[in-house]
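With one protein chain withheld, the remaining protein chains of the complex are depicted in position.
A, B and C label the chains in the order they appear, each numbered from 1.
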Amino acid sequence: MAVKTEIGYTTPDVISVRGKNLSTEIFGKFDFIDMIYWLNFSRLPEPREKAMANLILVAAADHGLTPSALSARLTFLGAPESVQGAVAAGLLGAGSRFLGTVQNVAEMYKKGAADLDDNASDESVMECAQKLVREYRANRTPISGLGHNIHVHGDPRVPVLRDISEQHGYFGKHWRLALAIPVVLEQERGKRLPLNGAGALGAIVADMGLDGIFGRGLMLIGRAAGLVAHVREELESPTGQELWDLVLEQDPRNVKATSGY
Amino acid sequence: MAVKTEIGYTTPDVISVRGKNLSTEIFGKFDFIDMIYWLNFSRLPEPREKAMANLILVAAADHGLTPSALSARLTFLGAPESVQGAVAAGLLGAGSRFLGTVQNVAEMYKKGAADLDDNASDESVMECAQKLVREYRANRTPISGLGHNIHVHGDPRVPVLRDISEQHGYFGKHWRLALAIPVVLEQERGKRLPLNGAGALGAIVADMGLDGIFGRGLMLIGRAAGLVAHVREELESPTGQELWDLVLEQDPRNVKATSGY
Amino acid sequence: MAVKTEIGYTTPDVISVRGKNLSTEIFGKFDFIDMIYWLNFSRLPEPREKAMANLILVAAADHGLTPSALSARLTFLGAPESVQGAVAAGLLGAGSRFLGTVQNVAEMYKKGAADLDDNASDESVMECAQKLVREYRANRTPISGLGHNIHVHGDPRVPVLRDISEQHGYFGKHWRLALAIPVVLEQERGKRLPLNGAGALGAIVADMGLDGIFGRGLMLIGRAAGLVAHVREELESPTGQELWDLVLEQDPRNVKATSGY
Partner (left out) sequence: MAVKTEIGYTTPDVISVRGKNLSTEIFGKFDFIDMIYWLNFSRLPEPREKAMANLILVAAADHGLTPSALSARLTFLGAPESVQGAVAAGLLGAGSRFLGTVQNVAEMYKKGAADLDDNASDESVMECAQKLVREYRANRTPISGLGHNIHVHGDPRVPVLRDISEQHGYFGKHWRLALAIPVVLEQERGKRLPLNGAGALGAIVADMGLDGIFGRGLMLIGRAAGLVAHVREELESPTGQELWDLVLEQDPRNVKATSGY
C-alpha cells in the first residue's frame, strides 16, 4: 500500500481534487456542500441531499453556552494567539455523549434495522425496536439519542427535523425505528425518554444512506462555525475570567481578595 | 460582566439563536452560509457574500496530503475511536504559516491599506506596498501570503480567485495592495515571490470587510470538511502505518525485520 | 452536586493542594512523582512505587519518529507560535491503538484476572488466559498488547520491564496472565504474537493496583516530554517540509517544479 490519496494531487500548474481542476472546474462552480460531497464521495449531491446536508450543518452549529463553546472560550482566555487551538478544544468534546453521538446513533440504527424492509409494517418496526432495547439492556449499554436535560417534554427540534425529512423523502426505516424506541421504553419500562436532536440527526444520516463517520464529520464542520462565533464574541465581550470566578465561588474555601489595593 | 452570550439561549420548548427560533424559523430556511453569517453577524449574507463565503470554504477544504491531512491520518492511526481527535489534530496546524495565515494576511492588508482611499491611484497603491515592504524589512518580519514551494511560477488559484472577486465587486484596495507587494519585492530586491492562495484569500476577507479571526474561522470550517474526507479514506485505505515506515526508512540506522520470524 | 474539586482551592495568601500548602509544604519537598501521587491519590508513593512510576514515564517518553512525534512536528510546521498545539496534536494519537493502549490492556487484564488468586498455580493462569482468548475470539475483538511491527521476534523492552517489576515486587497475576496470553495464542492457533511494550506496561499498571485511566495518564505525561524534545529539534533542524515533500513524491501524479527560477 502506498502513501497516497485519491482525494487530490498537485503539480506546479494544477491542483486536482478527485479529477477536477480546483481553480477552473471547482472555484465559483461548487458551493461548500458540493465540495463536501465531492471530497467524500466523488460526486455532487442531489438537491434534496444538499437541503438535508445544510440542515444537519445548521443543526450542529450551535445553541448557546454548551460545553464545547465553554471549552473553546476558556482555551481562548489562555491562548488568544491560537484561534485554531480554541476551535480544536471545542471540537474535542464531540464524543460519544455530545455531538459525536450522531455517529453512534446512526450506526446503532443501521445495525438494528439491517434486516428491516424499507416498507416494513409498523408491527415489524416495533418488534425491531423491542429487540434492540432488550439487547442493549442485556449488555447494560445505554441507548444514545434519547432524553434531554432541558427539553424534558420532548426536543423541539425533532418534529421539525422529521417534517423536513419527510418532505425530502428521507423518512425511512431508521427514522421509524428511532421513533419506536422511546415508545417501547415507555411501554416496557415506564421510562419517558423522547428522541432528542442527536437521535433525530442520526436517523437522518442513516436514512440518507450515509456512514456514521460522515455523520459525525458533518457535526464537527457545523459546530466549528458556532465555535468561531463564540471565539469572536469572547474577544469582544470576554466571559472566560468571569466564568472562572463563578466556578471558584461555588466552593467557599476559595477566597477572592475584596480589593486589589 | 456576566457569563452570558448573545448567540443563544434555551428553554424547555425553544432554542433561540440570535433571536430566531432554531426549529421554526431557521431549520429548512437557512442554509449553512446563512447560519454562519447569522451566528457571527446577526444578519443574513447578501447573495454576493454567500458566493464568496462558499468560495473561501471550498478553497480551504483540501488539496491532498497536506501537513494537516497527515496529522489527522497519523492521529487516527493511534486513536480510531476518536474521529474528533483526528480532525482537531489536523486543525491545530492552521497557524501563522499554513491556513491560519489568512488571518495574519488579512490583518496585514487592513492595517497597511488603512489610509488608502478605495479609489486610490495605482501610484498610491504602489507607494503603500513600498511602505509596507520597507517596514517589514526594518522589523525583520517575513511578509506572509507570498510564494509557494510547488507553484513556483505563480499559484494557479490566484487569477481565478481574482476574477470571481471582481465579478462580485470585491476587488478593492486590499486586493490591489496584495498584488502590488510582489511587484515591489521584485523591483526593489529582485525577489520573485508571487501572491499565493492564502494571500489572495486574505485579500478577499479584507475587501469583504470581514475581520481576520472570521477569515481564519472560515479556513477552519472549510478544512474540517477536507479532514473528514481524509479520515474516511484512511479507514478504507490506511496510509498511516506505511507513512511511518517510509519515515523510518529515511534513516539507515532504523532497521526493520525482513520477516516475522 | 456542586461544582467543586477536592484537588485544591485558593485564597489570596494560600494555594492548597489536597490539604497541603503548595508553597510551604510542597515546593522543594515533593518531587514530580510525589506530586503526581498527591494530586491523584492524596498520598505519597512508596519508594518502589516511585521507581515504577519513573519507569513508566521513561518508557512512555519516546522512541524516535513515531506517529505522535510526526503529528507534533507537522503541526509545528504550520503553527510555530503554538507549542501547546503541537504537543496536543501529538498526544491526540494516544488512543486505543498506540500509547493509550496501556489503559485498555490494564483494564482487560484486571477484568480477566478478577477471579484469579494472587498465588494462583500456573495451570490456573493458563486457564484464565485460555478463557480470555476464547472470549475475545468469540466477540471478534482483537487482543491488545501483542505483537510489534518492528520487534517481530519479541519486544526488547519486555524482559527488562519484567525484571524491574520483579525487583520491586510487582510481578503478580496480571503480569503472569499477560505472558500466558501469547503462549495460548501460539498453542491454540499457531500465531506468534509476543507481548509488546504497551502490554507489559499495562501489566505493571494492573499489578501496581492502579486504574487504567491513571495508566493512560502516565503515558500522556511521559510522552509530552518526548514531544517537547521533538518540537525543539524541529525548530533547530526542521523535517516537516521535507516530510511533506517525501509524501508527495510517493504519488507520481504529484509534480514538483525542478527549479524556482
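Everything that follows uses one rule, which is that a residue touches a chain if its C-beta (ideal position, glycine included) is under 8 Å from a C-beta of that chain, and two chains touch if they have at least 3 such contacts.
Here the structure is a predicted model, which means the values were calculated and not measured.
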Who does the absent chain touch among those shown?
A, B, C
With the full complex in mind, choose from C:Leu57, C:Leu77 or C:Ala180 the residue touching the hidden chain.
C:Leu57
Out of A:Ala88, A:Ala200 or A:Val231, which touches the unshown chain?
A:Ala88
Touch criterion as defined above, residue of C:Ile26, C:Leu44, C:Val183 or C:Val255 at the omitted chain:
C:Ile26
For chain C, which residues touch the unseen chain?
1-15, 17, 22-24, 26-28, 30-36, 39-40, 51, 53-55, 57-59, 61-65, 69, 82-85, 87-89, 91-95, 99-100, 103, 150-153, 156-157, 159-161, 163-164, 167, 211, 213-214, 216-218, 220-222, 224-226, 228-233, 235, 237-239, 242-243, 246
Touching residues (missing chain, whole complex) on chain B:
2-5, 9-12, 16, 79, 81-82, 84-85, 88, 92, 247-248, 250-251, 253-257
Over the whole complex, note the residues of chain A touching the chain we left out.
64-68, 70-71, 74-75, 77-82, 85-86, 88-89, 92-100, 149-153, 192, 240-241, 243-248, 250-251, 254, 256-257, 259-261
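One rule holds in what follows: only the chains that are shown with their structure count from here on.
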Testing understanding: with touching defined as stated, what is the shape of the graph linking the protein chains, line, ring, star, complete or other?
complete
Chain occupying the middle, per Cα centroid:
A
Computing the C-alpha centre of each chain, which chain sits at the greatest distance from chain B?
C
How many angstrom lie between the CA centroids of chain A and chain B, rounded to a whole number?
23
Please list all residues of chain A that touch 2 or more other chains.
2-5, 9-12, 82, 84-85, 88, 92
